[in-house]
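This report refers to the structure that appears directly beneath it.
Only one protein chain is missing from this complex, and each of the others stays in its spot.
Per-chain residue numbering starts at 1, and chain names A and B are given in the order in which the chains are listed.
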Amino acid sequence: MPRWILVLLLGSALALSAAGCAAPAPAMPAAVDAATVAPAVVVDATATEAPVTTDAPAATEAPVAAAEPSGGVLVRAMTSEPAQIDPQGPPSSGLSVVLPYLFDTLVVRDLDNNVVPLLAESWDEAADGKTITIKLRPDVKFNDGTPLDAEAVKFTFDRFKESGVQSPIYAGIQQIAGIEAVDDLTVRFTFDAPAANFWSTVSMPYAGIISPSSVQEAGDVSEVRLVGTGPFRLGEWKPGQSITLDRNPDYAWGAAVTENQGAPYLDQMVLKVIPDAAAQLAALEAGEVDVIFVNNPAHRDQLATEPNIRLEETVLNSLIYLGFNNRKAPYDDLKVRQALSHAINKDQIVEAALGGLGIAAFAPLPPTLPGFDPALKADELGYDVEKAKALLTEAGFTAGGDGKWMRDGEPLRAVLLTSTRPPNDAIATVIQSQLQEIGVDVEIQQLDGKAVMEAAGGGQFDLLLWRYDWNDPDALNIFLGSDRIGSTNRVAYSNPQVDELLKQGAQELDEQKRAQIYRDAEKLIMADAPWQAIYNPIDLMAIRDNVQDLKMGYMGRMLVNDARVVGQ
Amino acid sequence: MATPWAGRSLPWSLSSAASTVRRDRLGDVALPPRIARRRITPGLVIGAAIVAVLVLAAVLAPLLAPFDPNRIMVGPRLTAPSGVHPFGTDALGRDQFSRILFGARIALLMALLGTAISAVIGVSLGLLAGFRGGRTDALVSRGMDVWLAFPGLLLAIVLVARLGPSLQNAIIALGIVGAPSFFRLSRTLTLSARETPYVESARAVGASESRIVLRHILPNITGALLVMMTLRAGIIILAGGGLSFIGLGAQPPQPEWGALLAVGRDHMATAPWLAWFPGLSITLTVLGLNLLGDGLRDLLDTQRLNVGVRRSHTIHA
Partner (left out) sequence: MTPGRLAHRLLGMVIALVAVSVFTFLALATIPGDAASAMVGDSASQEQLAALRDQMGLSASLPQRYLTFAAGVLHGDLGRSLVSGRPVSSMILERLPYTLLLSFSAITLALLIGGLAGMIAGTRAGSALDTIIMGGMALGIAVPTFWSALLLIMVFSLKLRWLPVVGATSPLHLVLPTVVLALPTAAVLARLLRSSLQDTLGADYIRTAHAKGLPSRRVLTRHALRNSLAPVVAILGLQIGHLIAGAFVVETIFAWPGLGRLTVQAIFDRDYPVVLGTTLVIAASFLMINLLVDLAHGRLDPLVGSKSI
């Protein structure tokens, strides 16, 4: 607990008791009052010491000691903080913010989506695709001083397979059949079948390589703060307030994604927890933080008028789609799905609900992933109200006098399920009014992030406004594969032909062939209309001008290795 | 536990019957400073006027609104207030004036239904506890203390998360959260009413318990309950806005004022009218309800009945 909190607390306790004595009331209640205040102060004075201070290994290196190039302190806002520092722990937005700075992965992706070496110096893939041998970069040290070797890599993935069930890349990791430390710096991965998405999996921050000794040290203790080989070390962590990352002066193994591949110029990076987006914006304008991420068009408009703030944008590997419950009548009827798809005006959604912070999508894969093809636009079920109505008629619906559709005495009305995450409310509202145009009433149901997950997984919807973020075309398998029905294939889409293609794609190591397989799968999927792709989101990074050379990397990651903060 | 005013006649918790007597006594002696009682205060007039406007807006919304409140793109996006759109348009090109008007219906619904739920639960338990006394009283009072010990807004959040977020469930949750304040008030009043001569005489002629409660006690405490209801109504509108702020209130596209304000906050610099109009609507309505409540209290001379009001379960939204 900071001293000033303690001082003020004690002060207020004194003031209260003083006020009590001075008041006309008898002294007794005041004394009781003071007594209740005091114990509380004493308790937290003793107890907060432990949780607030951080792990010993990280704290031993004082940031001041590395007094070489002072690139200043970069302050970034984050919406929530991670629960633990463990790449394999429960995923959260806070965790994915912190991970890339503390942990390195075997490979990363550059701005053009290519796989680039990081801890892996080189690799060799067997012809049958069932063995990948990786040569590790020599002279790499974890932030606790232990060396990075093949055993550490083996340890990381063994641990993942054993206890990483909560991680989003767990399924990808499970494909690894065996890991073997061939020599000090050589690791061999074996697979039962070729794993085309292996590189995508191990380039995710969740696949960061962990120092085995930090795991042993953490043991079963509550404060899980694992250590990696990243360009920063975990510094002071004030729960609910901020996490400070201190520069790792020994860092010399950066990937060729930034110009500076040595230690970062920044002395420190402070990640400030600010839950409210409007408050983040105010903090940026006041100069209390240097960088925030923006996904609200109103905030973008406001920042555009600020002379000292610049905006950088990137298209994410994500798709927002309107899913149909493919197993529930009448949405099990292709014509109904096609009809509703034709009723969606994506340009209007992007303009009205997003203020242009997105790109209207037509294919099931975002443009940034292999397998995307502009030619697929021809297969899009584009905005066409008349066609929508004609298809509904073909499906056996008749329009009543009020323009509402009926079939077998049942009106066509839909429950649209989505999460409370902005801008879902605006998108859902626009979709609702677009479907109303063709005579379909929609009731919007917005649930909090956890409840919506359960409702969507349980198929409790007619229409589902959902989003996926994935860095590999295997996304199609995860979100549309038959064997994922009941979990991530929420729309319960099933097409054996597509399944077969997706299976082939997952095992095809030739990039060209693999892309073609996914193109074929996409064509089939678009014909079945299990969902209507709406848009690919754009993320904005708003940066104060005193920050130089801060870049936006792959999947909206903030690249800080070249960055300096001037004029502090 | 904490019902320190139970059944006691305190200087500031006289029953209304007793205070009428006192007022008469006070009438002939001019006392320094002057005590104003049983009069129509300016606050009452202003409060009543604001609430009247709210009710009118709610009732006449379909006639007054120039546009369908939920229809998007009836005008350009984010236009400033003008003759066509007196309160401007939002990011989806909806007419904010129409949305505010229809929002008055939601505010009124929340206020009426929410307080009604609180009142029905609270008053029936309060009458029961106050009239029966003894073990029943002890038991119900304990239960209510648990209820009250529960942090109000947290209780509402848990309830809404449990029931599923919707306007209806938000109203139910806020209604449940507000019940203890009505319980305390009605219990205290029942306790004192029980001892009054008219109840005793009703008892003497063999009137049934329920008849005594419904015909003799309830009518005598309605004034105080009315005051309480106006004050609670304001709190419920505020708390409903708070639930909307965290996404657990009304569902889109319902023009609930709190939801409008939550969106408007993001446009404070670029389209300030999106925050100001819903913000002022909430503020004025709650202000009006409070002024009305205070004014009614002065008018009906239920001043010292604010025992229950004091213990009201406020929520900072």
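Here, a residue touches a chain if its C-beta (ideal position, glycine included) is under 8 Å from a C-beta of that chain, and two chains touch if they have at least 3 such contacts.
Treat the numbers as computed from the prediction; the structure is a model and nothing was measured.
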item: Selected residue (touches chain absent from view) among A:Asp124, A:Glu151, A:Asp192 or A:Glu223; value: A:Glu223
item: Chain not shown: contacting residue from A:Ile243, A:Ala360, A:Ala388 or A:Ala455; value: A:Ala455
item: Per the touch definition above, residue among A:Ala279, A:Met406 or A:Leu524 touching the missing chain; value: A:Ala279
item: Options A:Thr133, A:Gln261 or A:Thr488, residue touching the unrepresented chain; value: A:Thr488
item: Hidden partner interface residues of subunit B, rising order; value: 1-5, 8, 10-12, 22, 26, 29, 31-36, 39, 41-43, 142-143, 145-146, 148-154, 157-159, 161-162, 164, 234, 238, 241-242, 245-246, 258, 261-262, 265, 268, 275, 279, 282-287, 290-291, 294, 297, 303-304, 306-307, 310-311, 313-317
item: Residue numbers in subunit A that touch the chain omitted from display; value: 1-2, 4-6, 8-9, 12-13, 15-16, 23-26, 28-30, 32-33, 36-37, 40-41, 43-44, 47-48, 50-52, 80, 83-84, 90-91, 163, 165-168, 170-171, 222-224, 238-242, 272-276, 278-279, 282-283, 285-286, 288, 447-455, 457, 468-470, 478-479, 484, 486-488
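The rule we apply is simple: only the chains that are shown with their structure count from here on.
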item: Separation of mean Cα positions, subunit B and subunit A [Å, integer]; value: 42
item: Of all residues in subunit B, those that touch subunit A in their complex; value: 70-73, 77, 91-93, 161, 164-166, 247-248, 251-253, 263, 265-271
item: Contacting residues of subunit A [partner subunit B, same complex]; value: 277-278, 296-299, 301-302, 305, 348, 351-353, 355, 420, 425-426, 428-430, 432-433, 443-448, 451
